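The complex appears here without one of its protein chains, the remainder shown in place.
Naming follows writing order (A, B and C), and every chain is counted from residue 1.
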Amino acid sequence: MTSTDAPPDAATLADRVEQFLAEHDPETSEPAEFLRARFAAGLAWVHYPAGLGGLGAANGLQTAVDAAFAEAGAPENRPRLNVIGLGMAAPTILRFGTDAQHQRWLPSLWTGEDIWCQLFSEPGAGSDLAGLATSAVRDGDDWVVNGQKVWTSMAHHARWGILVARTDPQAPKHRGLSYFVVDMHAPGVEVRGLRQITGEAEFNEVFLTDVRIPDDQRLGEVGQGWAVAQYTLMNERVAIGGGTVPRESGAVGPLATRWREHPEAHTPGLHDRMLRLWVQTEAARLTAERLGQQQAAGQPGPEGSGVKITYARLNQECSSLELELRGEDGLRYPDYSERRPEVEDYASRDAQWRYLRFRANSIEGGTSEILRNVVAERVLGLPAEARADKDVPWKDLPR
Amino acid sequence: MTSTDAPPDAATLADRVEQFLAEHDPETSEPAEFLRARFAAGLAWVHYPAGLGGLGAANGLQTAVDAAFAEAGAPENRPRLNVIGLGMAAPTILRFGTDAQHQRWLPSLWTGEDIWCQLFSEPGAGSDLAGLATSAVRDGDDWVVNGQKVWTSMAHHARWGILVARTDPQAPKHRGLSYFVVDMHAPGVEVRGLRQITGEAEFNEVFLTDVRIPDDQRLGEVGQGWAVAQYTLMNERVAIGGGTVPRESGAVGPLATRWREHPEAHTPGLHDRMLRLWVQTEAARLTAERLGQQQAAGQPGPEGSGVKITYARLNQECSSLELELRGEDGLRYPDYSERRPEVEDYASRDAQWRYLRFRANSIEGGTSEILRNVVAERVLGLPAEARADKDVPWKDLPR
Amino acid sequence: MTVTTPETGDLLYSDVEEDLRASVRALVEKQAPWDAVLRRTDTDDSVDTELWARLTREIGVAGLAVPEERGGAGASWREAAVVAEELGRAVAPVPFLGTVVATAVLLGTGEDELLAAVAAGERTAVLAVGATRGAGRPLPVTVERQGAGDLLAGAVTAVVDAVTADVLLVPVEGGIAVVEADGDGVTRTTVESFDMTRRLTDIAFDGAPARVVTGGDTGKALRVGAAILASEQLGLAERCLADTVAYLRERHQFGRQLASYQALKHRLADLWVAITQARATARYAARCAADDTADLPVAAAVAAAHGADVALLAAEEALQLHGGIGFTWEHPAHLFLKRARADALLLGSADHHRSVLADLVDLPA
Partner (left out) sequence: MTVTTPETGDLLYSDVEEDLRASVRALVEKQAPWDAVLRRTDTDDSVDTELWARLTREIGVAGLAVPEERGGAGASWREAAVVAEELGRAVAPVPFLGTVVATAVLLGTGEDELLAAVAAGERTAVLAVGATRGAGRPLPVTVERQGAGDLLAGAVTAVVDAVTADVLLVPVEGGIAVVEADGDGVTRTTVESFDMTRRLTDIAFDGAPARVVTGGDTGKALRVGAAILASEQLGLAERCLADTVAYLRERHQFGRQLASYQALKHRLADLWVAITQARATARYAARCAADDTADLPVAAAVAAAHGADVALLAAEEALQLHGGIGFTWEHPAHLFLKRARADALLLGSADHHRSVLADLVDLPA
């Protein structure tokens, strides 16, 4: 298997998977060994280049490969724990990294041996990410980093983090940033769980105190951090699927179930709200499906922002009504003690927990307010908000 | 009765009314004569100065005087037809007019012999009144006026109009305006009915073409028109009353009546809307009452803007639901032919007419959007909207 | 109950549909611009019969869902829905909605001669039921029979698109009575209507000769009508949004484009989001009608409930954001407002459609 071959088609890939499985019995292989071998065979992410876990295949052929491995009972690479690594860090490393950086980070990232996290948001820089204040100052071959990051998923599991820091406070805000990979085990990196209103600590704060990052852990040029970060965030967008989304999926599901199972709680007013939310959810479902069809047809529409605004609202309103339907039980709460959940399973939780957790849906990953700006400006062509922060040195901005 | 007397109190006023009525029998007097005599006696608006229809009495004593005259069957001074004259023009003339202007306009204004209208709004200057474009150019002792005004109530009845026009297009917008009284019978004044979405023409457009206004019909200094106009508009504010507002007054009244009389139209969803609107209307009623109590207690609150926003919305939502309750009949309309109503009587009209007419409630007299700005900026102290029109010559502004 | 998820099918517009849209739009923009539509509302000539003639004869809009072998174009309700979008965008005063419902009825009967004539635009037919009758409601019975021939007696009020109809299809016990609209014993009275771009008709029958036929499914026809109406509402809402965006970009107050004020931007963004949903629900309902799937009742109810709310929101926002000018007769905003408000009652209100859904998806009161 060499890198000079023509890109493999689906049939070729199926053959290679079969051959690989014949050579590596999922039953008997040590999982880490198996995953390393799969990476080496180019069957990790087949659209990546040969030598970096792929075979240069066309996009869209991965699904069948993954399905074949799953069917054979092959070990998994911790995809939910390493969602930041696989979804955001890897494509950024591939796009902006040097050969040495590719070799250094991609194999253990894909196998799940190293979990990654993302050090972007700060207490003072949320919607306005480019206003971030964490500083990186050059000192010989290193950068010395100081600052505080927040909303960092998986930081307590992570070996590596992707970091945006300010390397030139004299430059306008978007132009003074650089992008690094930070060793989360390095001295000066402190990870603290960030307790949220549900009682749990799903996210982290990361404090960076005189953390030294060698310059060979920089991705992209000095001062180009904003462009690199934009590429990372572009990969954050939730893929809205082809295929049929089930009716009554999402927050309306447990609401409708409770409605059916508890006729004693029915009132005319609540019935009207129930039906409105059902209709709105069905409308949102069909909208998401239509968006998926557009994307599949090569007509990417701007509906994604609208879908996110809508789901956030429906999650909030459905869980609020569901809580209300519970009556007295809606005043109880399972457990506010501080815990660290691994992966959230919304469906198994009480309506009260969902009501609280879903408040964040209209904030995380782009607030509904920012998304309305996006729709108004990019879709409807309305003038952008006046801003005075684009050509001013970052250090002179009001904060 | 001389102007050097001390201001009369309520008892004195009652005596004077009694004396006046003894001398002028409402039964037998010619109405215009009666009204002129009442003006001369200072019993027209008793808080106005002596000689101008008043006696310099304290505010608040007028109500009893009016009641006494009404009880005696005294002729009326066309208060609904001359609402602009009595409510807005008269206080402005009193405040900014010369003695000659007082004598010239106030008597026939108060008696209703001359109806007044207000020429402020323009097609290009609605919320942004100070952007108006009607020009007044000095020519000898006259001003020559050209432009177009709109939303002019009563213009087709009016003998006089209060007019704001631009006398200096080189000045910033608020500083280039002057305020005039225009003879509505002068050459070049053309009044056209402005048909609205109900089919009726309740308002007018007024076209001004080379209309000559003598300089002695100017109120206030040249360039001070904005301040004079602000004074006029301050008097526009609907007085929100002392006394108890009846429950179910306003648009919820006919809605509730229809609900009670047509149980066959009830559904759970409509019931919920009915009850929500009833609660909101009752809340708005109590809010208006509380505002009236505050004003009566000398604590004028800023709640007026909120009351107007709320009534506009409730009028619209109540009439929409009432229309919906009518079912098939809600698809019929009494008459779209162009007519000129004298004074609108909302209660006697169909829900469909009300639905249409009430759309204007959130536009006329200050849009709900402008009122939200007012609340946000003046009550909550949030920053004003950025604007670039304050220090620029009016002629250079984008339009 | 387990909720099942029917296959969604294609929610996009095909090239054929886009071509059809372009043809309809070009014709309507030329023949019935808004000022012409407005002027017509002040006349007794409330239907644009010339536009209707060209729509049916040049483009064939009345026969889209009729098979070729029965005299139609052999397309489907999907394509008819695209036509409805364009006619809604223009509040065009033509009897398309009535024709849709009548065609859906006739497709179930053996009345192929009449069906072909309707499909060709040679005759227009309408189902004689009150405008607010939603799918699933009991239909008014207005017939008496005598001897050899059937003679109708009774009345139907507020019928859509009957002003210029040639044939009335009257639901009666045992079937559908086919009646000549200009025949003996039929009195039509045009109603001063809230929406003057689609005037209603009160119809009285007093011994009107009729022929009763079987096979027509009025309930299903009204569901198809509700599905197509949702596309009309979509087109209307899109027009309102587009007009409002254009106006706010052009109009300045306080030295700034109105379009630059964030509170207005967010309202328009929310409206745009709602319209994307109306598009998806209308497309799905049209697809269910086209393929006659078992989910049509749900799809039509969702599309009708959502479409009514969105069109009314769009028209009300358009009026408000146009300010004073939108309140004048000589501006089109009121044409859309009145159509949207009337459409929200036509074939059943949003409230009615939600109560229908309660039964269909097992969410009882």
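Criterion: a contact is a pair of C-beta atoms (placed from the backbone, for glycine too) under 8 Å apart; a residue touches a chain by one contact, two chains touch by 3 or more.
Predicted model, so just to flag it, every value in this text is computed and none were measured.
Novice: According to the contact rule at the top, which chains on display are touched by the left-out chain?
Specialist: A, B, C
Novice: Which listed residue (B:106, B:256, B:331 or B:356) would be found touching the missing chain in the intact complex?
Specialist: Answer from the full complex: B:256 touches the omitted chain.
Novice: Looking at the whole complex, which of A:43, A:252, A:318 or A:356 touches the chain that is not displayed?
Specialist: Touches the omitted chain: A:356.
Novice: For the chain not shown, which residue from B:78, B:156 or B:290 touches it across the whole complex?
Specialist: Reading the full complex, the residue touching the unseen chain is B:290.
Novice: Taking the full complex into account, what residues of chain B touch the chain not shown?
Specialist: Interface with the chain not displayed, on the chain B side: 244-248, 256, 259-260, 263, 266, 268, 271-272, 274-276, 278-280, 282-284, 286-287, 289-290, 293-294, 297, 299, 303, 306, 309-310, 369, 371-373, 375-377, 379-383, 385-386.
Novice: Residue-wise, where is chain A in contact with the chain that is not depicted?
Specialist: Against the left-out chain, chain A lists 121, 123, 126-128, 131, 150-151, 194-197, 199, 267-270, 316, 320, 323-324, 327-328, 330-336, 338, 352, 355-356, 359-360, 362-364, 367-369, 372, 385-390, 392, 397-399.
Novice: Provide the residue numbers of chain C that touch the chain removed from this figure.
Specialist: Residues of chain C in contact with the hidden chain: 261-263, 265-266.
Keep this in mind: only the chains that are shown with their structure count from here on.
Novice: Let me check something: if the centre of a chain is the mean of its CA atoms, which chain is farthest from chain A?
Specialist: B
Novice: From the C-alpha centre of chain A to that of chain C, how far is it in Å?
Specialist: Each chain reduced to its C-alpha mean, chain A and chain C end up 44 Å apart.
Novice: By residue number and range, which residues of chain B touch two or more other chains?
Specialist: 268-269, 386
Novice: For chain C, give me the residues that contact two or more of the other chains.
Specialist: Only 257, 354-355, 365 qualify.
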